[in-house]
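Only one protein chain is missing; all other protein chains are in place.
Now for chain A:
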Amino acid sequence: MDSLICYLPNKVNIYEFDWLFLTQPPKRYWEETENTDQRRPEEEQGTAVQNQNKSTVKERSLKRKNGESLEKKDPFSGEAPIPHKQLQKFQRGEKYKVPAGARQRLKEAIISSEAMSELAQKQAARYDLLLPEDAGFLEGDEDEDTNTISQDDIADAADITSGSKVYVIAFSLYLLKKLQIQKNVFVCNRHLLVGGKKGHVACIDWQSKDLMCEMNVMETVNDVKWLHTEAMFAVAQKRWLYIYDSKGLELHCVKKFNDVLRMQFLPYHFLLATASATGFLQYLDVSVGKEIAAICTKMGRLDVMSQNPHNAVIHLGHPNGTISLWSPNQKEPLVKILCHRGAVRSLTVDKTGTYMVTSGLDRKLKVYDIRAFKPLHSCFLPAGASCLSLSQRGLLSAATGDIVQVYQNVLGSSPVSKPYMAHRLQGQIWGLAYCPFEDVLGIGHGEGFTSMIVPGAGEPNFDALDTNPFRSSKQRQEWEVKALLEKVQPELIGLDPGQLSKVDQASFEQRHKEHVEALGFDPLAKDKFKPKTKKKGRSSAGAIEKRKRKVAHEDQRDKIRQTVQERTERDKEQKEKSNEKKNLGNKSTLDRFRK
């Protein structure tokens, strides 16, 4: 929690550092009075109407005797006002107005649903009060760049617990290839999983620095990933995909998944998506242990992979500079974007699913709006970025050689000119990962693992029902059950996550066709005629054949009959027309004088 950092603003002042590293104190409700006052008249209108009767009656009761008021007025009458900003934050879609000529039932339905959504919005905005924490930030002097401030200075300035987050773990024996701080959209952030290129895998408690397990799988490790809890993790080894528990015990060897290079875990779907060297994108349902889909991408070696946390679409980067988007439901890419002239080296997608950041061999860093599939801006990095990672609050860290650069305000229309922070490490950087709900970036490099404080990286407020970093084991168990019950089915993955709440407007024929395809047979098809068995020799082969012939081509005959009828009618009409013409033709001009 950055709250640990932000509790010491006074300290910073006492020591008079030339830069400030602090967070704003939490806002209190009485500080927003001027904002709420502006909002008030509009806000109160709704309640004013409701309370009209009340107020009139009240006035009457108060002014009973010669107009003198018996009671003092309540200065804060009615409900507490909600700031406009908060209301807007929880707005879900546009409000629907009742159309002019609507019937009674429709009117009622619309009004009640609108009232309900308004209530939901208001309540959510009200409860926003319970998220008071603000993100941290780093501020230098007037002539000082924040990127020149060293990590040691930050660690000194910050409180002890924050400072202790900066540390180096040297894995001298094995070079680290990949690391993952537990991908914690929902698991607590205390657990770090590190995988070395030469087979070294270790789980470490992030804060207590306890080693949960350490082992050597005696094989090349391509990628490591936590599954839905810290009890299990997946390791992509040289040939197969393995799943271990937190003690380092091998649980599964999934031989259907071979030559896996990269993995992504989709937490709400319980899906482990793997990209292999053979060009296969496979989905493993972790909850039931079944392969959901195996897609041959035909794009060659897949070693750049990312997921869109908004809609669970997998993004793959390819050597020809394209990025393709995949869902388990389609055999072809949902979208293909040409991003770079050279190969794509790394890509990452932000939490809201709005932006995608890519880097390629052409040393460019590009930011895309992936709702419109349009590039927003691009910048040129001197050495190109080999690894990219976005924090929860949208700070971008890029690894260029042995330097980690952190950029602020990348996700916007204006391109960045200089990094927010920079840090040099020993040896090439192989992996970057932010720690969720913390201002810490974990870096895997040639010499081992280093953590780095990045103020303002983590989300200050967490949803304890969804992801509680401080949960106990009991809470975790309960959460696991709930999460499994609420598991989202893989069929619902698509570009638009709100697809489910829309009406399917396909025609009946199309739907029927799809249904038939899914079932493998047509449920509405007519049965073939099967003659009944009759007695007294009437069911001889010849008789049956005869009966069959009677019924055969019945439909076809109907059709033929119909067409014949139509044709005869048409002929008749034509004949009549021609007759008329003939009659007209036979008449001479002198006929008009004939009587």
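Basically, a contact is a pair of C-beta atoms (placed from the backbone, for glycine too) under 8 Å apart; a residue touches a chain by one contact, two chains touch by 3 or more; residues count from 1.
In this section, contacts and distances are computed from a predicted model.
Undergrad: Would you mind picking the UniProt name of the chain not drawn here, from "Glutaredoxin domain-containing protein", "Phospholipid-transporting ATPase", "U3 small nucleolar RNA-associated protein 14 homolog A-like" or "Ribosomal protein S10 domain-containing protein"?
TA: Cross-referencing UniProt, the chain left out corresponds to "U3 small nucleolar RNA-associated protein 14 homolog A-like".
Undergrad: Which residue from A:I337, A:V357, A:L395 or A:A457 sits in contact with the chain not drawn here?
TA: Of all options in A:I337, A:V357, A:L395 or A:A457, contact with the hidden chain holds for A:I337.
Undergrad: Which one touches the absent chain: A:S77, A:Q428, A:S540 or A:Q574?
TA: Only one listed residue reaches the unshown chain, and that is A:Q428.
Undergrad: With the full complex in mind, choose from A:S378, A:N461 or A:S539 the residue touching the hidden chain.
TA: A:S378
Undergrad: Among A:S162, A:Q237, A:T400 or A:S451, which residue is in touch with the absent chain?
TA: A:T400
Undergrad: Residues of chain A in contact with the chain that isn't shown?
TA: Listed in rising order, the touching residues are 42-43, 45-46, 48-49, 52-54, 56-58, 60-62, 64, 71, 84, 87-89, 91-97, 99, 102-103, 105-106, 108-110, 112-113, 116-117, 119-121, 123-124, 126-127, 145, 147-148, 175, 319-322, 327, 329-330, 332-343, 352, 354, 361, 364-365, 369, 372-383, 400-403, 405, 411-413, 415-419, 422, 424, 427-428, 446, 465-466, 486, 489, 491-492, 494, 499-506, 510-511, 514, 517-518.
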